[in-house]
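Missing here is one protein chain; the remaining ones are kept as they sit in the complex.
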Amino acid sequence: MATLTPQAPSPASTAAPGRGGIWEWITTTDHKKIGILYGFSSILFFVVGGVEALFIRLQLAVPNGEILSADAYNQMFTMHATTMVFLVVMPIASAFANYFLPLQLGARDVAFPRLNAFSYWLYLAGALFLTVSFFVGGGADGGWFGYAPLSTQVTEVVRMDYWSLGLQVLGVASIASSVNFITTVLTMRAPGMTLMRMPVFSWMVFIISFLLLFSLPMVTVGLIQVFLDRNIGTLFFDAANGGDPVLWQHLFWLFGHPEVYVLILPAMGIVSEVLPTFARKPLFGRSFVIFSGIAIGFMGFGVWAHHMFTSGLGPVAEAAFALTTMFIAVPTGVKIFNWLGTIWGGSLELNTPMLFSLGFIFLFVIGGLSGVTHSIVPADSQQHDSYYVVAHFHYVLFGGAIFGIFSGIYYWFPKVFGKLLNERIGKVNFWLMFIGMNLTFAPMHVLGLNGMPRRTYRYAEGLGLDVWNLVATIGSLVLALGIAVFLYNGWRTFRKGEVAGPDPWDARTLEWTTSSPPPEHNFDRIPVVHHEDDFWHQKYTTDEEGRAVAIPADLRPVVAEGPDEDIHLPSPSYHPALAGLGIFVMLLGLVYVPWGLIAVGVGGIGFLWGMFGWSLEPLVRGDH
Amino acid sequence: MNGTERHEGRLRVGRRFFRRPTGRFVLFSIAASVLLAACTTDIPQNSLDPASPQARDIDNLWWLVFWIAVVVFVLVEVALVVAIVRFRRRRRGPEREVRQVHGNLRMEIMWTILPVVVLAVIAVPTVKTIFDLREAPTPEENALVVNVIGHQWWWEFEYPELGFSTAQEMYIPAGRSIYLNITSADVIHSFWTPRLHGKRDAVPGRVNNLTYFADEPGDYLGQCAEFCGLAHADMRHMVRAVSAGDFEVWAAKHASLPEIPEEGAVASGWETFNIICVACHVIGDVGPGVDLTVPVADRLPGGSGDYVLAPNLSYFAEREKFGGWTFENDTAHLQAWLADPSDLKPMTPELNDLEEGRVLGMPNFGLSPEDISNLTALLQSLE
Amino acid sequence: MTAMTTPDLAGPGGHHDVSEARKLAMWAFLGSEVLLFGSLITTFLLYRTRVGDGPSAAEIFDIPFTSISSFILLMSSLTMVLGHHSWERKDWRQMRVWLLATAGLGMIFLAGQVFEFTEFVHEGLTVSTSPFGSAFFVLTGFHGLHVAVGVMMLMATAIMGFTGKLREDGGMNVGLVGLYWHFVDVVWIVIFTVVYLLAV
Partner (left out) sequence: MTEAAHPPHPTPRDYWLIAVVLAVITAAEVAVAYIGVDVVKVPLLFAMAFAKFVIVVGWYMHLRYEKKAYRRLFYLGLIAAPILFGVVLFSFGVLIGS
């Protein structure tokens, strides 16, 4: 990572010099480095999850496909979804949040830098643990929502143990970073940065932190119950002995639905940053965009049972959840319309980040509308667990979350690495993904309505499914090509990318006031904020008609005007990583009780050592 | 050039888009996929080709919502595309600044209220249909009760009033209400015959109900829709709606015991059946059957003997397909199955635990070729 | 969430108050714990009468015994808050006494729970007797686990108090441990009612 040459240390900085190399990354407590770690890990897992998806598509290209066995297929889609949701989209949002939340707030770091590092290592432990399962006894094969009692059946096979423990740990990691982000937002904003002046992306991170904080506990309990049913003979989901499998569905979807908004809101935040920048207009109805995000957050907790419309909830509950579900379209629509309002009358620069954001809107509307058709309970009784649902959620997840993320990558890459991704390649990347995406997932609507159930490793001829499956498979290859182009673009840029200045897009928020990449301490002086889009107001004013007028450089206000103070950056520490490693060893041990208890012990010691070391060492070494 | 002139120029470009080949292609593909989904009638599991009042109710509701969604889709996407085309920055050059509009309260109110109204319109028939479809048949309708029981990986159909059970193929009289008690003997399955009704989960320990009513005699293909493990894909079923008279004949046959000849290949097959297969399968009154007079709601999934362990084979030869209605019921497939069931259909019989009532597939018994052909003869004789 | 936009939360700027931030984080975490115990309690409420062939709640609970151990845990909140008070006044000696007393009461409570569990197992209630048994042991066991973690944190803080490693902005401080401890106590107040008293 040649582009990451450390900035010349600021005279005010008292941070201990890192030892360089790998060790520096393992011990880092710098939110920017942690963000980069998250970013690269998620891209890696994106390729893993994508290759799993390609296996799925190749298997389904023709009737009675024979590339995968049923067993391998079931592992593929379970791990594909688990990987994409928990190891790609969530952590990549975390990557952006880590890197840009402090920068957008005008802060030097997150509230708890070492907890932040710990979150990352915990995530990595959980991710590797889940992935390792492929090589020791098989990947999880119970579907990504692991319905009991299938997930608790046949306890002598360890697959679902890997799954339940792995998700558990990822959940703890997410709770830790949610607490961290909430505290950061509430206590670390620069002077003058009121909540309503906070950039929309930061707002969305703030909101999803609450969603995670209050939804993860539910699935945590469910996962514990699954694990115990499998391993010590509890009867939570054992219908033969009075347990009720539907309880698991409630616990999972009480988490699962807020979770899908956790996946989409950061992308919506990114879109809300990108559109104004390249339309050269402020976000239309900014406060409405923020409040609709809050509204989605609240309403997202009230719709979970729409995933259980066929499980026999009874007509009253079905009707109630149908209503809550369809009305969540209202705040979402508010967002869509405000984005349209933003680009309307603007001067749109159709570069790659902008294209991905516009593509986001186009595709998300399709996915959102099919979501509304799901809320029509009788219609959903046909669509549920068919490829129609698969089409819905890939439109919102791929067309939505992934397109938003790609927009964010193209937008912020120059800030993080100091170099611009290539525009021409970027456009090829966009169009391949846009076309590939529609080719892959649009036919799935038809497949579902034609009666193709999901999670089936083969289908018979003569069911009217052949053509559309083949089209979808071809689409997925186009998609793969697009993503390969993206990877090439990144690789090329590291080698010979065009150098970006601090503010290549003439953007609006505080992160663009620092150098690219930003210095270790982010800001020489903490900025004092006077407006929303404060940076824009430093550069522009408006004439009588409301058109922007650039302020000549020599007349601009001083960028940073906070107090000149000693900068205390958190010292590097290996304790968070050690604690994470300890957890990884413990997890492996837990799967193989009783003899694995040795590993549990060893890992436990590592974990405790990390925790105690962490709580005893001062945050800033040499302080006091 | 002032702003309005420029905008008009761009609007024209927007119109032109749909006249260009790409624009036409986009419109065409959307229309084409919709039509293809809707108008093909020879697709056996087409959920938009209803063959019962229930499926028709669902279908009507679907089309209402679909067209509303299409309208919203067109409005939003056209606005988006027009905005992109009209307001895109054309040439590199000195930056022309635009007016900095921050928002508009009236528009916000409008685009909050409008969707609310649209959704309210959708909500009324939705709620009504939810309750309509939940109504159980009245006593006057004289509904036939069928217990539908999901097993890994096949469907069992009990006719408690008629006193027998069968598997894979569910016979029903057309033109009469059928009241289904849907449950499961192991994990969650979902019973789905798209042309007759939406799906309903088969949850162990619970009984979910559904009313079927086939307008016409005919064959309606269905499939398990909830992921239930290894062979979930191969868990299909066939609903055969027949005339009331034919149904009487069929029911009378099943209510009596099949006749097994005293000698020949069939008789040898019967001997083998009584030694090996009988651990799980039933033919007539031989094998681990269950007491059909016990209401299905009072039975427990699992090992208590409340459900059979494997498909009832009594009139096996009448089935068109077997093994989760997946394999042609012919000599070649039967022999292949008997030689190694897991080779044909993915199963894990090594994890079976009959005591616990756990059956995850038919084991390979290492039958001799002779046994296999005798058993095949037996099965083919059971018409 | 709406009202959080009040300007009184405007960022304090670069020099944020570490211990305030920690307290805030702890409250957020406890908010999350409410949902965790909520899920466990919900499971219990769903299964409390599903006793199968095993003993029912009314048959095996020993309310007087549990009342006493509940009382002990309740009183540990008193010692905790007194320890916290001494900590705020920087009276380290008193603080250590109260913290150790709190840990002691916590351990008595845990011992009571271990005793109770073994009694129940003898009387035929295990995790795999009935859904009631599963839900009971997992709910109370999870709470016990929280108490045990609390005891460890109390001991650690007390020891750090001895060795002088305890500073006001240390990673663990008495304020945080106190919040956690009281919360665990509060959860037991609910469990005592929902699990035990309703079964009488």
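We just call them A, B and C in the order they show up, numbering each chain from 1.
Everything that follows uses one rule, which is that a residue touches a chain if its C-beta (ideal position, glycine included) is under 8 Å from a C-beta of that chain, and two chains touch if they have at least 3 such contacts.
A quick note: this is a predicted structure, and the numbers were derived from the prediction, not measured.
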For the chain not depicted, the shown chains it touches: A, C
Contact residue for the chain not shown (choose from C:18, C:45, C:108 or C:152): C:45
Options C:18, C:74 or C:97, residue touching the unrepresented chain: C:74
Absent chain, residues of chain C that touch it: 1, 3-4, 6, 8-9, 12, 23-24, 27-28, 30-35, 38-39, 41-42, 45-46, 49, 63-64, 67, 70-71, 74-75, 77-78, 80-82, 85, 178-179, 182-183, 185-186, 189-190, 192-194, 197-198, 200
Absent-chain interface as seen on chain A, which is shown: 182, 186, 210, 213-214, 244, 246-247, 250, 254, 301, 305, 313-314, 317
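Everything that follows uses one rule, which is that only the chains that are shown with their structure count from here on.
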Interchain centroid distance [CA atoms averaged], chain A/chain C, Å: 33
Where chain B touches two or more other chains at once, by residue number: none
Set of chain C residues in contact with two or more other chains: none
Chain A-touching residues of chain B, taken from the complex the two chains share: 29, 33, 36-37, 40, 42-48, 57-58, 61-62, 65-66, 69, 72-73, 76-77, 79-80, 83-84, 87-89, 95-104, 107-108, 111-112, 115-116, 119, 122-123, 126-127, 129-131, 133-134, 186-188, 190, 192, 194, 197-201, 203-206, 208, 221, 223-234, 300-304, 326, 346, 348, 351, 357-358, 360
Complex interface listing, chain C residues touching chain A: 1-2, 4-5, 7, 9-18, 20-22, 24-25, 28-29, 31-33, 35-36, 38-40, 43, 46-47, 50, 52, 127-128, 130-131, 133-135, 137-138, 142, 156, 160, 165, 167, 169-172
Parts of chain A lying in touch with chain C, wherever the complex brings them together: 105-108, 111-112, 175, 178-180, 182-183, 186-196, 207, 210, 213-218, 220-222, 224-225, 228, 232-236, 238, 241-244, 247, 251, 254, 291, 294, 297-298, 526, 562-563, 565, 612, 614-616, 619, 624
